[in-house]
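Yeah, one chain of the complex is gone here, protein chain that is, but the others are all in their spots.
Moving on to chain A:
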Amino acid sequence: MIKFHNVIKLYPKGVKALNRINLHILPGEFVSIVGQSGTGKTTLVRTMIGEEKIDYGKIEIGGWDITSIRPSEIPVLRRQLGVIFQDFKLLPKKTLFENVAFAMQVCGGSPKKIKKIVPHVMKIVGLESKIHRYPQEVSGGEQQRAAIARALVHRPKILLADEPTGNLDSLNANEIIELLLRINKFGTTVILVTHNREIVNRLRRRVITIDNGMIISDQAVGKYVL
């Protein structure tokens, strides 16, 4: 599903954000990528969604070599990946329904399709009763759920979650992780980037640890080792 071959990403002054990353993530896996702040976790995500170009090596997503992806191909790639972030990235002047529908509107989704799919994904994330609320009227956990719903509207095969619980209390954080596990059960590959030791240890899934841009540990059923 996702393959990194000897990937190197350099930042100015020769700083190696990613240093010879070799990685193979299988379809349907739930993988946690852990490491302290500034170790290259987010850079890894950014290279997967075509936001950063690598300087050496090769990246394949679903058999597609995205190493030298053209700007016009990036939107096609992003429709196959769902991405969520720590800051939710919701539009404050749109309701939760409109926020989710927005993702379909800007990609040319018909009003009929939007009416059918949006309530469905809102139900999956447990927000069916709050679709007409604005982001500021719901909790952080619910905002993150709406962001997950938005990431799911294109039925992605991979869901990238970059510190999705970073802004949440432990109760909301646990709910989000439960939701990600449920989405994973449907067959979606989930990549969770986090530095939350407690969550990683409880998951008992594959854990890849990054330090100074290098993979220092890759355990099938791992723990937070740093």
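In this text, a contact is a pair of C-beta atoms (placed from the backbone, for glycine too) under 8 Å apart; a residue touches a chain by one contact, two chains touch by 3 or more; residues count from 1.
Methods note: contacts and distances are computed from a predicted model.
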UniProt names the one chain left off this complex as which of "Chemotaxis protein methyltransferase", "ABC transporter permease", "Flagellin biosynthesis protein FlgD" or "Cell division protein FtsX"? "Cell division protein FtsX"
Out of A:His24, A:Lys53, A:Lys89 or A:Arg182, which residue would touch the omitted chain in the full complex? A:Lys89
For the chain not shown, which residue from A:Gln36, A:Ser68 or A:Gln105 touches it across the whole complex? A:Gln105
Take the complete complex as the reference. Which residues in chain A touch the chain that isn't displayed? 49, 71-72, 74-79, 83, 89, 91, 102-103, 105-108, 110-111, 150-151, 153-154
